[in-house]
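Just dropping this structure here.
Missing here is one protein chain; the remaining ones are kept as they sit in the complex.
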Amino acid sequence: MDILHVLNLDALSHGLANLSMFPYFDMAHYTVSIMALREQPGALAVSRVSPLACWFSSMLFCFGGAVLSGIMMAEPAVAPLSNSTNVLLASIIWYLVFYCPQDLAYCCAALLPLRLVLSAMKEVTRTWKVLGGVVQAHGKYKDSLMVMIANGWAKGAGGGLISNFEQLVRGVWKPETNELLKMSYPTKITLVGAVLFALQHTRYLPVQKHYLMLIYTTFTVVNKSRMMLTGSSTSPFAVIESAIYKTLFTGHSPYAALTGDIRKASITNGTSNGLAAADKESGENGATGQCSPTCSAKGENGSPKAKEASENAETKKCK
Amino acid sequence: MDILHVLNLDALSHGLANLSMFPYFDMAHYTVSIMALREQPGALAVSRVSPLACWFSSMLFCFGGAVLSGIMMAEPAVAPLSNSTNVLLASIIWYLVFYCPQDLAYCCAALLPLRLVLSAMKEVTRTWKVLGGVVQAHGKYKDSLMVMIANGWAKGAGGGLISNFEQLVRGVWKPETNELLKMSYPTKITLVGAVLFALQHTRYLPVQKHYLMLIYTTFTVVNKSRMMLTGSSTSPFAVIESAIYKTLFTGHSPYAALTGDIRKASITNGTSNGLAAADKESGENGATGQCSPTCSAKGENGSPKAKEASENAETKKCK
Partner (left out) sequence: MDILHVLNLDALSHGLANLSMFPYFDMAHYTVSIMALREQPGALAVSRVSPLACWFSSMLFCFGGAVLSGIMMAEPAVAPLSNSTNVLLASIIWYLVFYCPQDLAYCCAALLPLRLVLSAMKEVTRTWKVLGGVVQAHGKYKDSLMVMIANGWAKGAGGGLISNFEQLVRGVWKPETNELLKMSYPTKITLVGAVLFALQHTRYLPVQKHYLMLIYTTFTVVNKSRMMLTGSSTSPFAVIESAIYKTLFTGHSPYAALTGDIRKASITNGTSNGLAAADKESGENGATGQCSPTCSAKGENGSPKAKEASENAETKKCK
């Protein structure tokens, strides 16, 4: 029975590893990505004023990972355009999502059951993209773990990582936020995936590739579905993150008071450069010395709380 | 007589196709480009405060297409600098336009007859640049029409497409406008050219290259001269654009009311992020549902008008 179980999993994982992303999974990825763009504030207005900017923005949502990876690895950034079939597919979906008569396409795809299936399928493509990035980097830089992680991450979460510049195409500029300052769940899970696949590829992680693909894909699909169904946005890594943060990044604590101020500042002024404002404010308070090597216990508890609070504030603003 | 006519055209088109851009046409391109930079708000002030930033900005106006194409095709972005003669030529013209004693150079070149000739010559270089981009992309990606169009467009209209970053060099940042959101005439005509030359190169357009070069060059030169002489900024594609827009991009119309709002918003507040503001305003009005699949006839007429109005407003601001 145990052997059968293993055999079944083996068949399943091999089946998954040989799955072709084209056309169904790619289509799901394009649909979910372009719907995410449409739900950005101002995106619909742009789609009326300049269909071309809207199309370009959509392509960055769909192929952002390939573009970012291209720039990082000195491969042509226009390479995604050379795959005419995929660009055509993405363009048709873009047209349907934004300009379908009676808005039928978007309204149908936005129904929860269909959206759930599409989102799950999109998560599957993530595995392939991350793996593709890791393998590509391995071809150029043998055994350089960091390049493999960086490229896998870029391929898988490129759309998010270049979001500042994607927004710029639509005439929106929000320098105070980016995916490094405030990682979203997809960016986090992609980073985890890139680390795992890079470790597997360099044999530091003693597991076969198709098993890892199965495990990672299952995790992302299940977790995404759970988040959509429960409407919760709590990251499954929250506990680990908090533990790492408390252990590693609170050593030098005179600044803890300031992180408390950040919360206050980012709530009171929703304008640009919340962080800079926070810094100024703390400077005005005069209470927080920048180099005094003292350690307040209150601070150590305070700062992660402040972080969470600002996280919530952020999430609310984005939704 | 018919044969003679054909023979004459043939000789003319062959003569044009064998025309060397260096040095006279290149010089005209540099002169017109750098004069356009000088006429940007704030550019003269920058030229006094930081000649280096001004020079770098000028080089982006002159060689922006090569830089953008380089980044897109993973060719060295500094490649234009390797052509010392052309950089030297552009630098001399930059110096004369900005710092000539008594401002003689600029005042002379700004005289209408001379400027007309220079602008016409600059239009000629466009044909060569677009064609160069198309051929280069064809060398890397056989038969990928989209890459050929993208690279031809980038080569021909690069200075405009990267204008946000060119402005950044001068300390100016206008995220709310870019050439994709609001295409200028040169960017449009270059896109048309890139499409035509790419179609010709892949044999979809059954016309010989030297004929197409003659036709396209004649069109751009005549049209540019007409626009300069009449002072009109109406695009020759306005009718076609409007027809395409009405046919393709007004299917989902509950948003039409909002596009009306955009006009209002972009007139009332000339500040940053007009689109975002418009979006907020419509949200506050509450009257425009974002997903209600209803269709108001008024909206369909209204939105192109709104577009034109905002176009006029934009043009006035730019001049």
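Of note:
All chains are identified by letter, namely A and B, in their written order; residue positions are counted from 1 within each chain.
In the analysis below, contacts are C-beta pairs under 8 Å (C-beta built on N, C-alpha and C of every residue); 3 or more make two chains touch, one makes a residue touch a chain.
Because the structure is predicted, anything quoted here is derived from the model rather than measured.
Screening A:Ser91, A:Asn164 or A:Ser235 for touch with the missing chain picks out A:Asn164. Considering the whole complex, the residue from B:Leu9, B:Val49 or B:Val222 that touches the absent chain is B:Val49. When the missing chain is restored to the complex, the residue among B:Ala36, B:Ala74 or B:Leu205 that touches it is B:Ala74. Among B:Tyr106, B:Phe197 or B:Tyr216, only B:Tyr106 touches the chain that is left out of the view.
Considering the full assembly, A:Asn151 is the residue among A:Ser33, A:Ser119 or A:Asn151 that touches the omitted chain. For subunit B, the list of residues touching the undisplayed chain reads 41-42, 44-53, 56, 70-71, 74-78, 81-82, 84, 87, 95, 98-104, 106-107, 110, 168-173. Those residues of subunit A that touch the chain absent from the view are 71-74, 137, 140-141, 144-147, 150-151, 164, 173, 175-178, 180-183, 245, 248-252, 254-256, 258-259, 262, 272-276, 278-280, 282, 290-291, 293, 295, 303, 307, 310.
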